[in-house]
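Structure in structure tokens, see below.
Complex shown without one protein chain; remaining protein chains in place.
The first chain written gets the first letter, and so on, giving A, B and C; residue counts start at 1 in each chain.
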Amino acid sequence: MSRDRPPEYLGLGGRLGAGPAPELVAAGFALEMAEAPSLHDGFALADIAHTLALLDAGVLPEGDGARLLGALLEMAAMPSDKFPYDAAFGDPWNSRERVLEERAGPSAGWLGVGRPRREAARVALRLALRRGVLDAHAALLALADAYLVLARRHRDSLMSDSTYLQPAQPTTLGYVLAGHLQPVVRHLGRLEEAYRWVNLSPAGAGGTTGSSLAVDRDRLATGLGFGGVVEHARDAMWQTDGLVDLLAVLAAAATEAGQVAADLEIWASPAYGYVELADGYCRVSALMPQKKNPYALAVVRQGAGAVAGALAGVLSGLRTPTARTDHFLLAPGEVRRALGTFTTCTRLLAGVIGTMSVDTAALAEGAGDPGLVLGDLADEMVVGGVCDRRTAHRVLGEAARAAQSQQRAVTVDDVASAAGQAGLALPPAMLESLADPMALLRRRTVKGGWADLPRLLEVAGRDLAGLRRFGDGAPAAIDSAEAALLATARARATS
Amino acid sequence: MSRDRPPEYLGLGGRLGAGPAPELVAAGFALEMAEAPSLHDGFALADIAHTLALLDAGVLPEGDGARLLGALLEMAAMPSDKFPYDAAFGDPWNSRERVLEERAGPSAGWLGVGRPRREAARVALRLALRRGVLDAHAALLALADAYLVLARRHRDSLMSDSTYLQPAQPTTLGYVLAGHLQPVVRHLGRLEEAYRWVNLSPAGAGGTTGSSLAVDRDRLATGLGFGGVVEHARDAMWQTDGLVDLLAVLAAAATEAGQVAADLEIWASPAYGYVELADGYCRVSALMPQKKNPYALAVVRQGAGAVAGALAGVLSGLRTPTARTDHFLLAPGEVRRALGTFTTCTRLLAGVIGTMSVDTAALAEGAGDPGLVLGDLADEMVVGGVCDRRTAHRVLGEAARAAQSQQRAVTVDDVASAAGQAGLALPPAMLESLADPMALLRRRTVKGGWADLPRLLEVAGRDLAGLRRFGDGAPAAIDSAEAALLATARARATS
Amino acid sequence: MSRDRPPEYLGLGGRLGAGPAPELVAAGFALEMAEAPSLHDGFALADIAHTLALLDAGVLPEGDGARLLGALLEMAAMPSDKFPYDAAFGDPWNSRERVLEERAGPSAGWLGVGRPRREAARVALRLALRRGVLDAHAALLALADAYLVLARRHRDSLMSDSTYLQPAQPTTLGYVLAGHLQPVVRHLGRLEEAYRWVNLSPAGAGGTTGSSLAVDRDRLATGLGFGGVVEHARDAMWQTDGLVDLLAVLAAAATEAGQVAADLEIWASPAYGYVELADGYCRVSALMPQKKNPYALAVVRQGAGAVAGALAGVLSGLRTPTARTDHFLLAPGEVRRALGTFTTCTRLLAGVIGTMSVDTAALAEGAGDPGLVLGDLADEMVVGGVCDRRTAHRVLGEAARAAQSQQRAVTVDDVASAAGQAGLALPPAMLESLADPMALLRRRTVKGGWADLPRLLEVAGRDLAGLRRFGDGAPAAIDSAEAALLATARARATS
Partner (left out) sequence: MSRDRPPEYLGLGGRLGAGPAPELVAAGFALEMAEAPSLHDGFALADIAHTLALLDAGVLPEGDGARLLGALLEMAAMPSDKFPYDAAFGDPWNSRERVLEERAGPSAGWLGVGRPRREAARVALRLALRRGVLDAHAALLALADAYLVLARRHRDSLMSDSTYLQPAQPTTLGYVLAGHLQPVVRHLGRLEEAYRWVNLSPAGAGGTTGSSLAVDRDRLATGLGFGGVVEHARDAMWQTDGLVDLLAVLAAAATEAGQVAADLEIWASPAYGYVELADGYCRVSALMPQKKNPYALAVVRQGAGAVAGALAGVLSGLRTPTARTDHFLLAPGEVRRALGTFTTCTRLLAGVIGTMSVDTAALAEGAGDPGLVLGDLADEMVVGGVCDRRTAHRVLGEAARAAQSQQRAVTVDDVASAAGQAGLALPPAMLESLADPMALLRRRTVKGGWADLPRLLEVAGRDLAGLRRFGDGAPAAIDSAEAALLATARARATS
């Protein structure tokens, strides 16, 4: 069978004469073909499931069906890099059709009955995406675990919190890490929602207004391991809201991972010395033998930019009238790359967090500065009836200024002396709190405060256990559905 | 009380000498002050609730509390444009503090006990946002209603669907509009999720590790009408994941609204003539008296760009280390503007859809072209055993080409003649389907297909009713909570 | 030579013990390795030029230099897909170093003298980019040519311009296309500016504050065919402003190409019928044999989204402190892909424009509508002293309304009759202008108006000739510089 042009240029008695322009191959078909490796398995499953549905509907004669299934199973067994995908013949579907015709002869034509090329591509895309989303979920869960483990270990590792990198009140590393954990738990929930959209079946929708064949779309969906059906045919074929939603979750989570990486870069500087990354996450300078660079943090941080760009690009690509082919020329590659970047960078940060060493002495160093608790002392002075808040502020401010003018930290004596000069009687117990930041932390008994940290960690642990059930269950479910589908096909195929 | 400098420059015995640099006022305080009108009510509620919580905790003496509440209620009664907000004195909180000290004297100092400025701002922001999100939800619900009403009316209004603006299979306007409705229903669900985050209370978190005061954060939250508490103090103060999530929902929904507007622009062109916008959504050219421009569609479309820009901007603004003040300098204005743009543009599109006239004759004109059903005919030829698909394609393609070479639509005769030449026997019933697109649509019996449209519309109607219960209930709930809070405060205030 | 770890993990007596973590290879080194094919030639040239500079400076002994050059020339002759690049050993530089040591032995060490790994990468990046920018320039020039040729051909092909797709005043296709040409000419100029930055040499900068070796950076630059030197060493190593600048030019130009593609999609619809794309730029529907889809337009349009996403991503990636490695982890791939997408999509649009057929009768159909010139008539009535503008508007508006109420275009008689009823005497010459749109166009004698079109096209032609001189000259210049460099190296190498 001579084949110097893509099928649709041959089609219809040579409707489009001379084959595609080289620029069209370079800009269009090559772009679609770049997704062939990621869609390869999905195309195979989609085609097999459609064939079985035609058989189930009594539309497709058994003999044609068996031949078709036999050829499709052979194609499914070929790894994507051995499959003769070739942009010169059009998109991946075109290359697949060529192989199918060689192997199944005229029976191959049945695959196009009641199903536009678009439907096959949409089903394959969701089949590929659902694996990608589950990988991202697992990576994010690994990051959450790393935060949780380290938060538990450093529940009492004193440090000073800061804003603008200026020391603020005392806290512990565990409390800070428990804070990073909160949005990760929410993102995991959002990813699960995003998965719900991804894991709905467009299969069997057929053309623009649905198929005329008696295909059972619910059964088709179940066979492919989908969680349900996208019912409206135009919605199933064209809507992309779930892709934007997915990219936004990735972008928000990657951005936060980048924030933590930026913190760690500062914490790993010699001036701070809070943490040191494990060797496997660093590089040595080629020029300077003594320099150990926390390369992994730069990698994590670039990922945030990459995913944000993919989101902006896909949103821009959707700025057309409704139901445009461009959407599915642009989005599949962008989403695939963004998922890959997100997953590898999130795993990387989890590895960094899980293996870095923490210098608790360095952490604690600045946290004992009595200046950090002056705000609390001011509150106590007001609550304890020593004076009004403006006066408290003035007096403590003077104590702080006196110390700072001598380039040293404020002391208990500074405070006592400033209070004395203002004629205020400061109970000794109040002053003592200056000296013991852990005592102060134990008094943070409000809901969600430091003293509540054990409960917060326990709740987070329970939340993660729930999320893990989904994260473990979903891949197993789709594995077994896909295996069952192939087994069914094998049973009905001509070998 | 002389006040030529912002409080924090005066503070601490004049810790920061000369007041803020003019560039800092122009770039920083003015930026924060631009949000004062939108946060005005929220600040008042946050302050009142905090005062009541201090009273409830037995921390704040009744007399100070009563004076404070009295002053705060007076301030709450002042409209924001009459309130002496002035960026020369710092951010909105600074201007409020000045007024409070004038009215409540030393009692004013109690407001800062156990609560950083940041907490007040975070509470006020969520109080403002939750109204904005509910407005957006209501607007989107109005759009959904408009789609649903028009879809019901035009369930049988025949038209041809298209891809690349080339006519594809026959459909009806009602089916197309039902397709637009599907993602809107999903976006409404996502907005409800986004609301859940927005409507959680940061109140009572206090400093970095939670407050030491025995404040009941659950009660504080309930008093402010919040649905719950953001527990971890650092999470409550600093995380922005819900803002990104919210903007992403708005961006996706605005982008789709822009797609529909782009469709309508084409449909309203004289060459198409499918629809005509009601006069109130148009402008006449100032230059050309005969020209009626569908201006509303351009307005809707620009909204999609504006919201996408806000999302990109906020994501870019978050590219720092964790817990940075910049996030809350940038995001509040961007989110406020995006919500406003989204809501007004969505209401506008709902108005356009709800009032435009549809020319069903123009719609139907192209839909009767037998060429549109050749694909279906090919399927039937295969299913009916007339021939294999490749042959069917070739024969029908020849019929189409013959007609096109004469610049006319394909006819039943063309098909019959091409089939005859190929020696195929086409049953008359098959050929008849060419002539009656409605008959074809009635055969689209697959789930979600055209014949399933009544059920799809019914389901959508039920979904919208559920969403409307939330959309109606939530504003009422926060209205009544806020009113109750003010009433409680009035009962305990010195008038 | 045992080689189970990347050099820098081996380095320094095994400074970093166990080699890189697998997550670091997956997320980091693999990302850098993805650029190896595009940087392969540039690395070779950078290394050779640096070796020659060390020889010229009298630093490198001739024997070592000859061995080094010999090995480097061998490596330069290996195609990138045969080169043993392997992310398990680090970035491309690490893989190159391994090969170099195998071939040049201890002489290989000289390559790292006075040059950090970073410098080699920066030089290679600019060498690769300059070819990419020139390709983009050539593609944009091809688009400009296509516009110009078609604009000349259709200078007098009457059509109606439109806003909001509502017909506005008469114009010609040639005038519209000449309008598209204007910004393309400007973008070409901007690309030339962007090239100037790209084509500056970071070579010889050495470490953070410049090299201590007596390397002649001007000579190094000339040898590599660069147009000059980036002088400040930190600027040379770290600044990315030229990349943002480049992406912005691509984004603006791709966005405009997408706008033209969107116009053409509408023009190619059967309802308009203005143009038909050549077959090679279309696809036939797999489902519907009669449908010829202008697929190329969707491809062009998605390109605009892709490039906009790359710009947003790179800008987001730069949101760190200064001089961060992440910038060069993210930007090279994004810029490379954006250049590729831009170039192929621009060539595609040029092909579409250059080969599409134009139906001048369809174009002209609507342009003769007298309604389109009512605005001009109103002007003439005022200028000619017939009445004031408000009156003119009212009278012509009534004529238009009368016609529209009968669903037909306004006629000369409508206008005459409305004028008569208002007691206005309209000179016949004025009325005649209604009937002849070409006569009206010939009266557009203002600078840049329709009557000025021949001059506009001539100017554009001259501008393009100037731009082509750059576009032709620059590639030739770098070809010959690179060839000369290799020849010099060969002359001094040990073969």
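The rule we apply is simple: contacts are C-beta pairs under 8 Å (C-beta built on N, C-alpha and C of every residue); 3 or more make two chains touch, one makes a residue touch a chain.
Just so you know, these numbers come straight off a predicted model, no measurement behind them.
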For the chain left off this view, which of A:148, A:374 or A:460 is in contact with it?
A:374
From C:21, C:99 or C:176, residue that would touch the chain that is not displayed
C:176
Out of C:103, C:155, C:337 or C:443, which touches the unshown chain?
C:443
Out of B:314, B:364 or B:493, which residue would touch the omitted chain in the full complex?
B:314
For subunit C, enumerate the residues touching the unshown chain of the complex.
11-13, 15, 59, 106-107, 109-110, 112-114, 161, 163-164, 168-171, 175-176, 178-180, 182-183, 186-187, 190, 193, 197, 204-215, 217-218, 229-236, 238-239, 241-242, 244-245, 247-249, 251-253, 255-256, 258-260, 262-263, 266, 304-305, 308, 311-312, 315-316, 318-325, 375-376, 379, 382-383, 388-390, 392-394, 396-398, 400-401, 440-441, 443-452, 456, 459
For the chain that got dropped from the picture, name the residues of subunit A it touches.
162-169, 265-266, 268-272, 285, 287-295, 297-298, 312, 315-316, 319-320, 366, 371-372, 374-375, 378, 393, 396-397, 400, 404, 410
Those residues of subunit B that touch the unshown chain are 7-9, 11-12, 15-21, 23-24, 26-28, 30-31, 90, 93, 112, 115-117, 207, 262, 278-287, 289, 292-293, 295-296, 298-306, 308-314, 316-320, 324-327, 329-330, 334, 341, 344-345, 347-348, 350-351, 355
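The working rule: only the chains that are shown with their structure count from here on.
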Measuring from the mean C-alpha position of subunit A to the mean C-alpha position of subunit C, what distance in angstrom results?
32
Distance between the CA centroids of subunit A and subunit B (whole Å) is 23
I'd like to verify one number: the distance from the centre of subunit B to the centre of subunit C, where each centre is the average of its C-alpha atoms, in whole angstrom.
35
Quick check: what residues of subunit B touch more than one other chain, meaning two or more?
163-164, 168-169, 266, 312, 315-316, 319-320, 375, 393, 396-397, 400
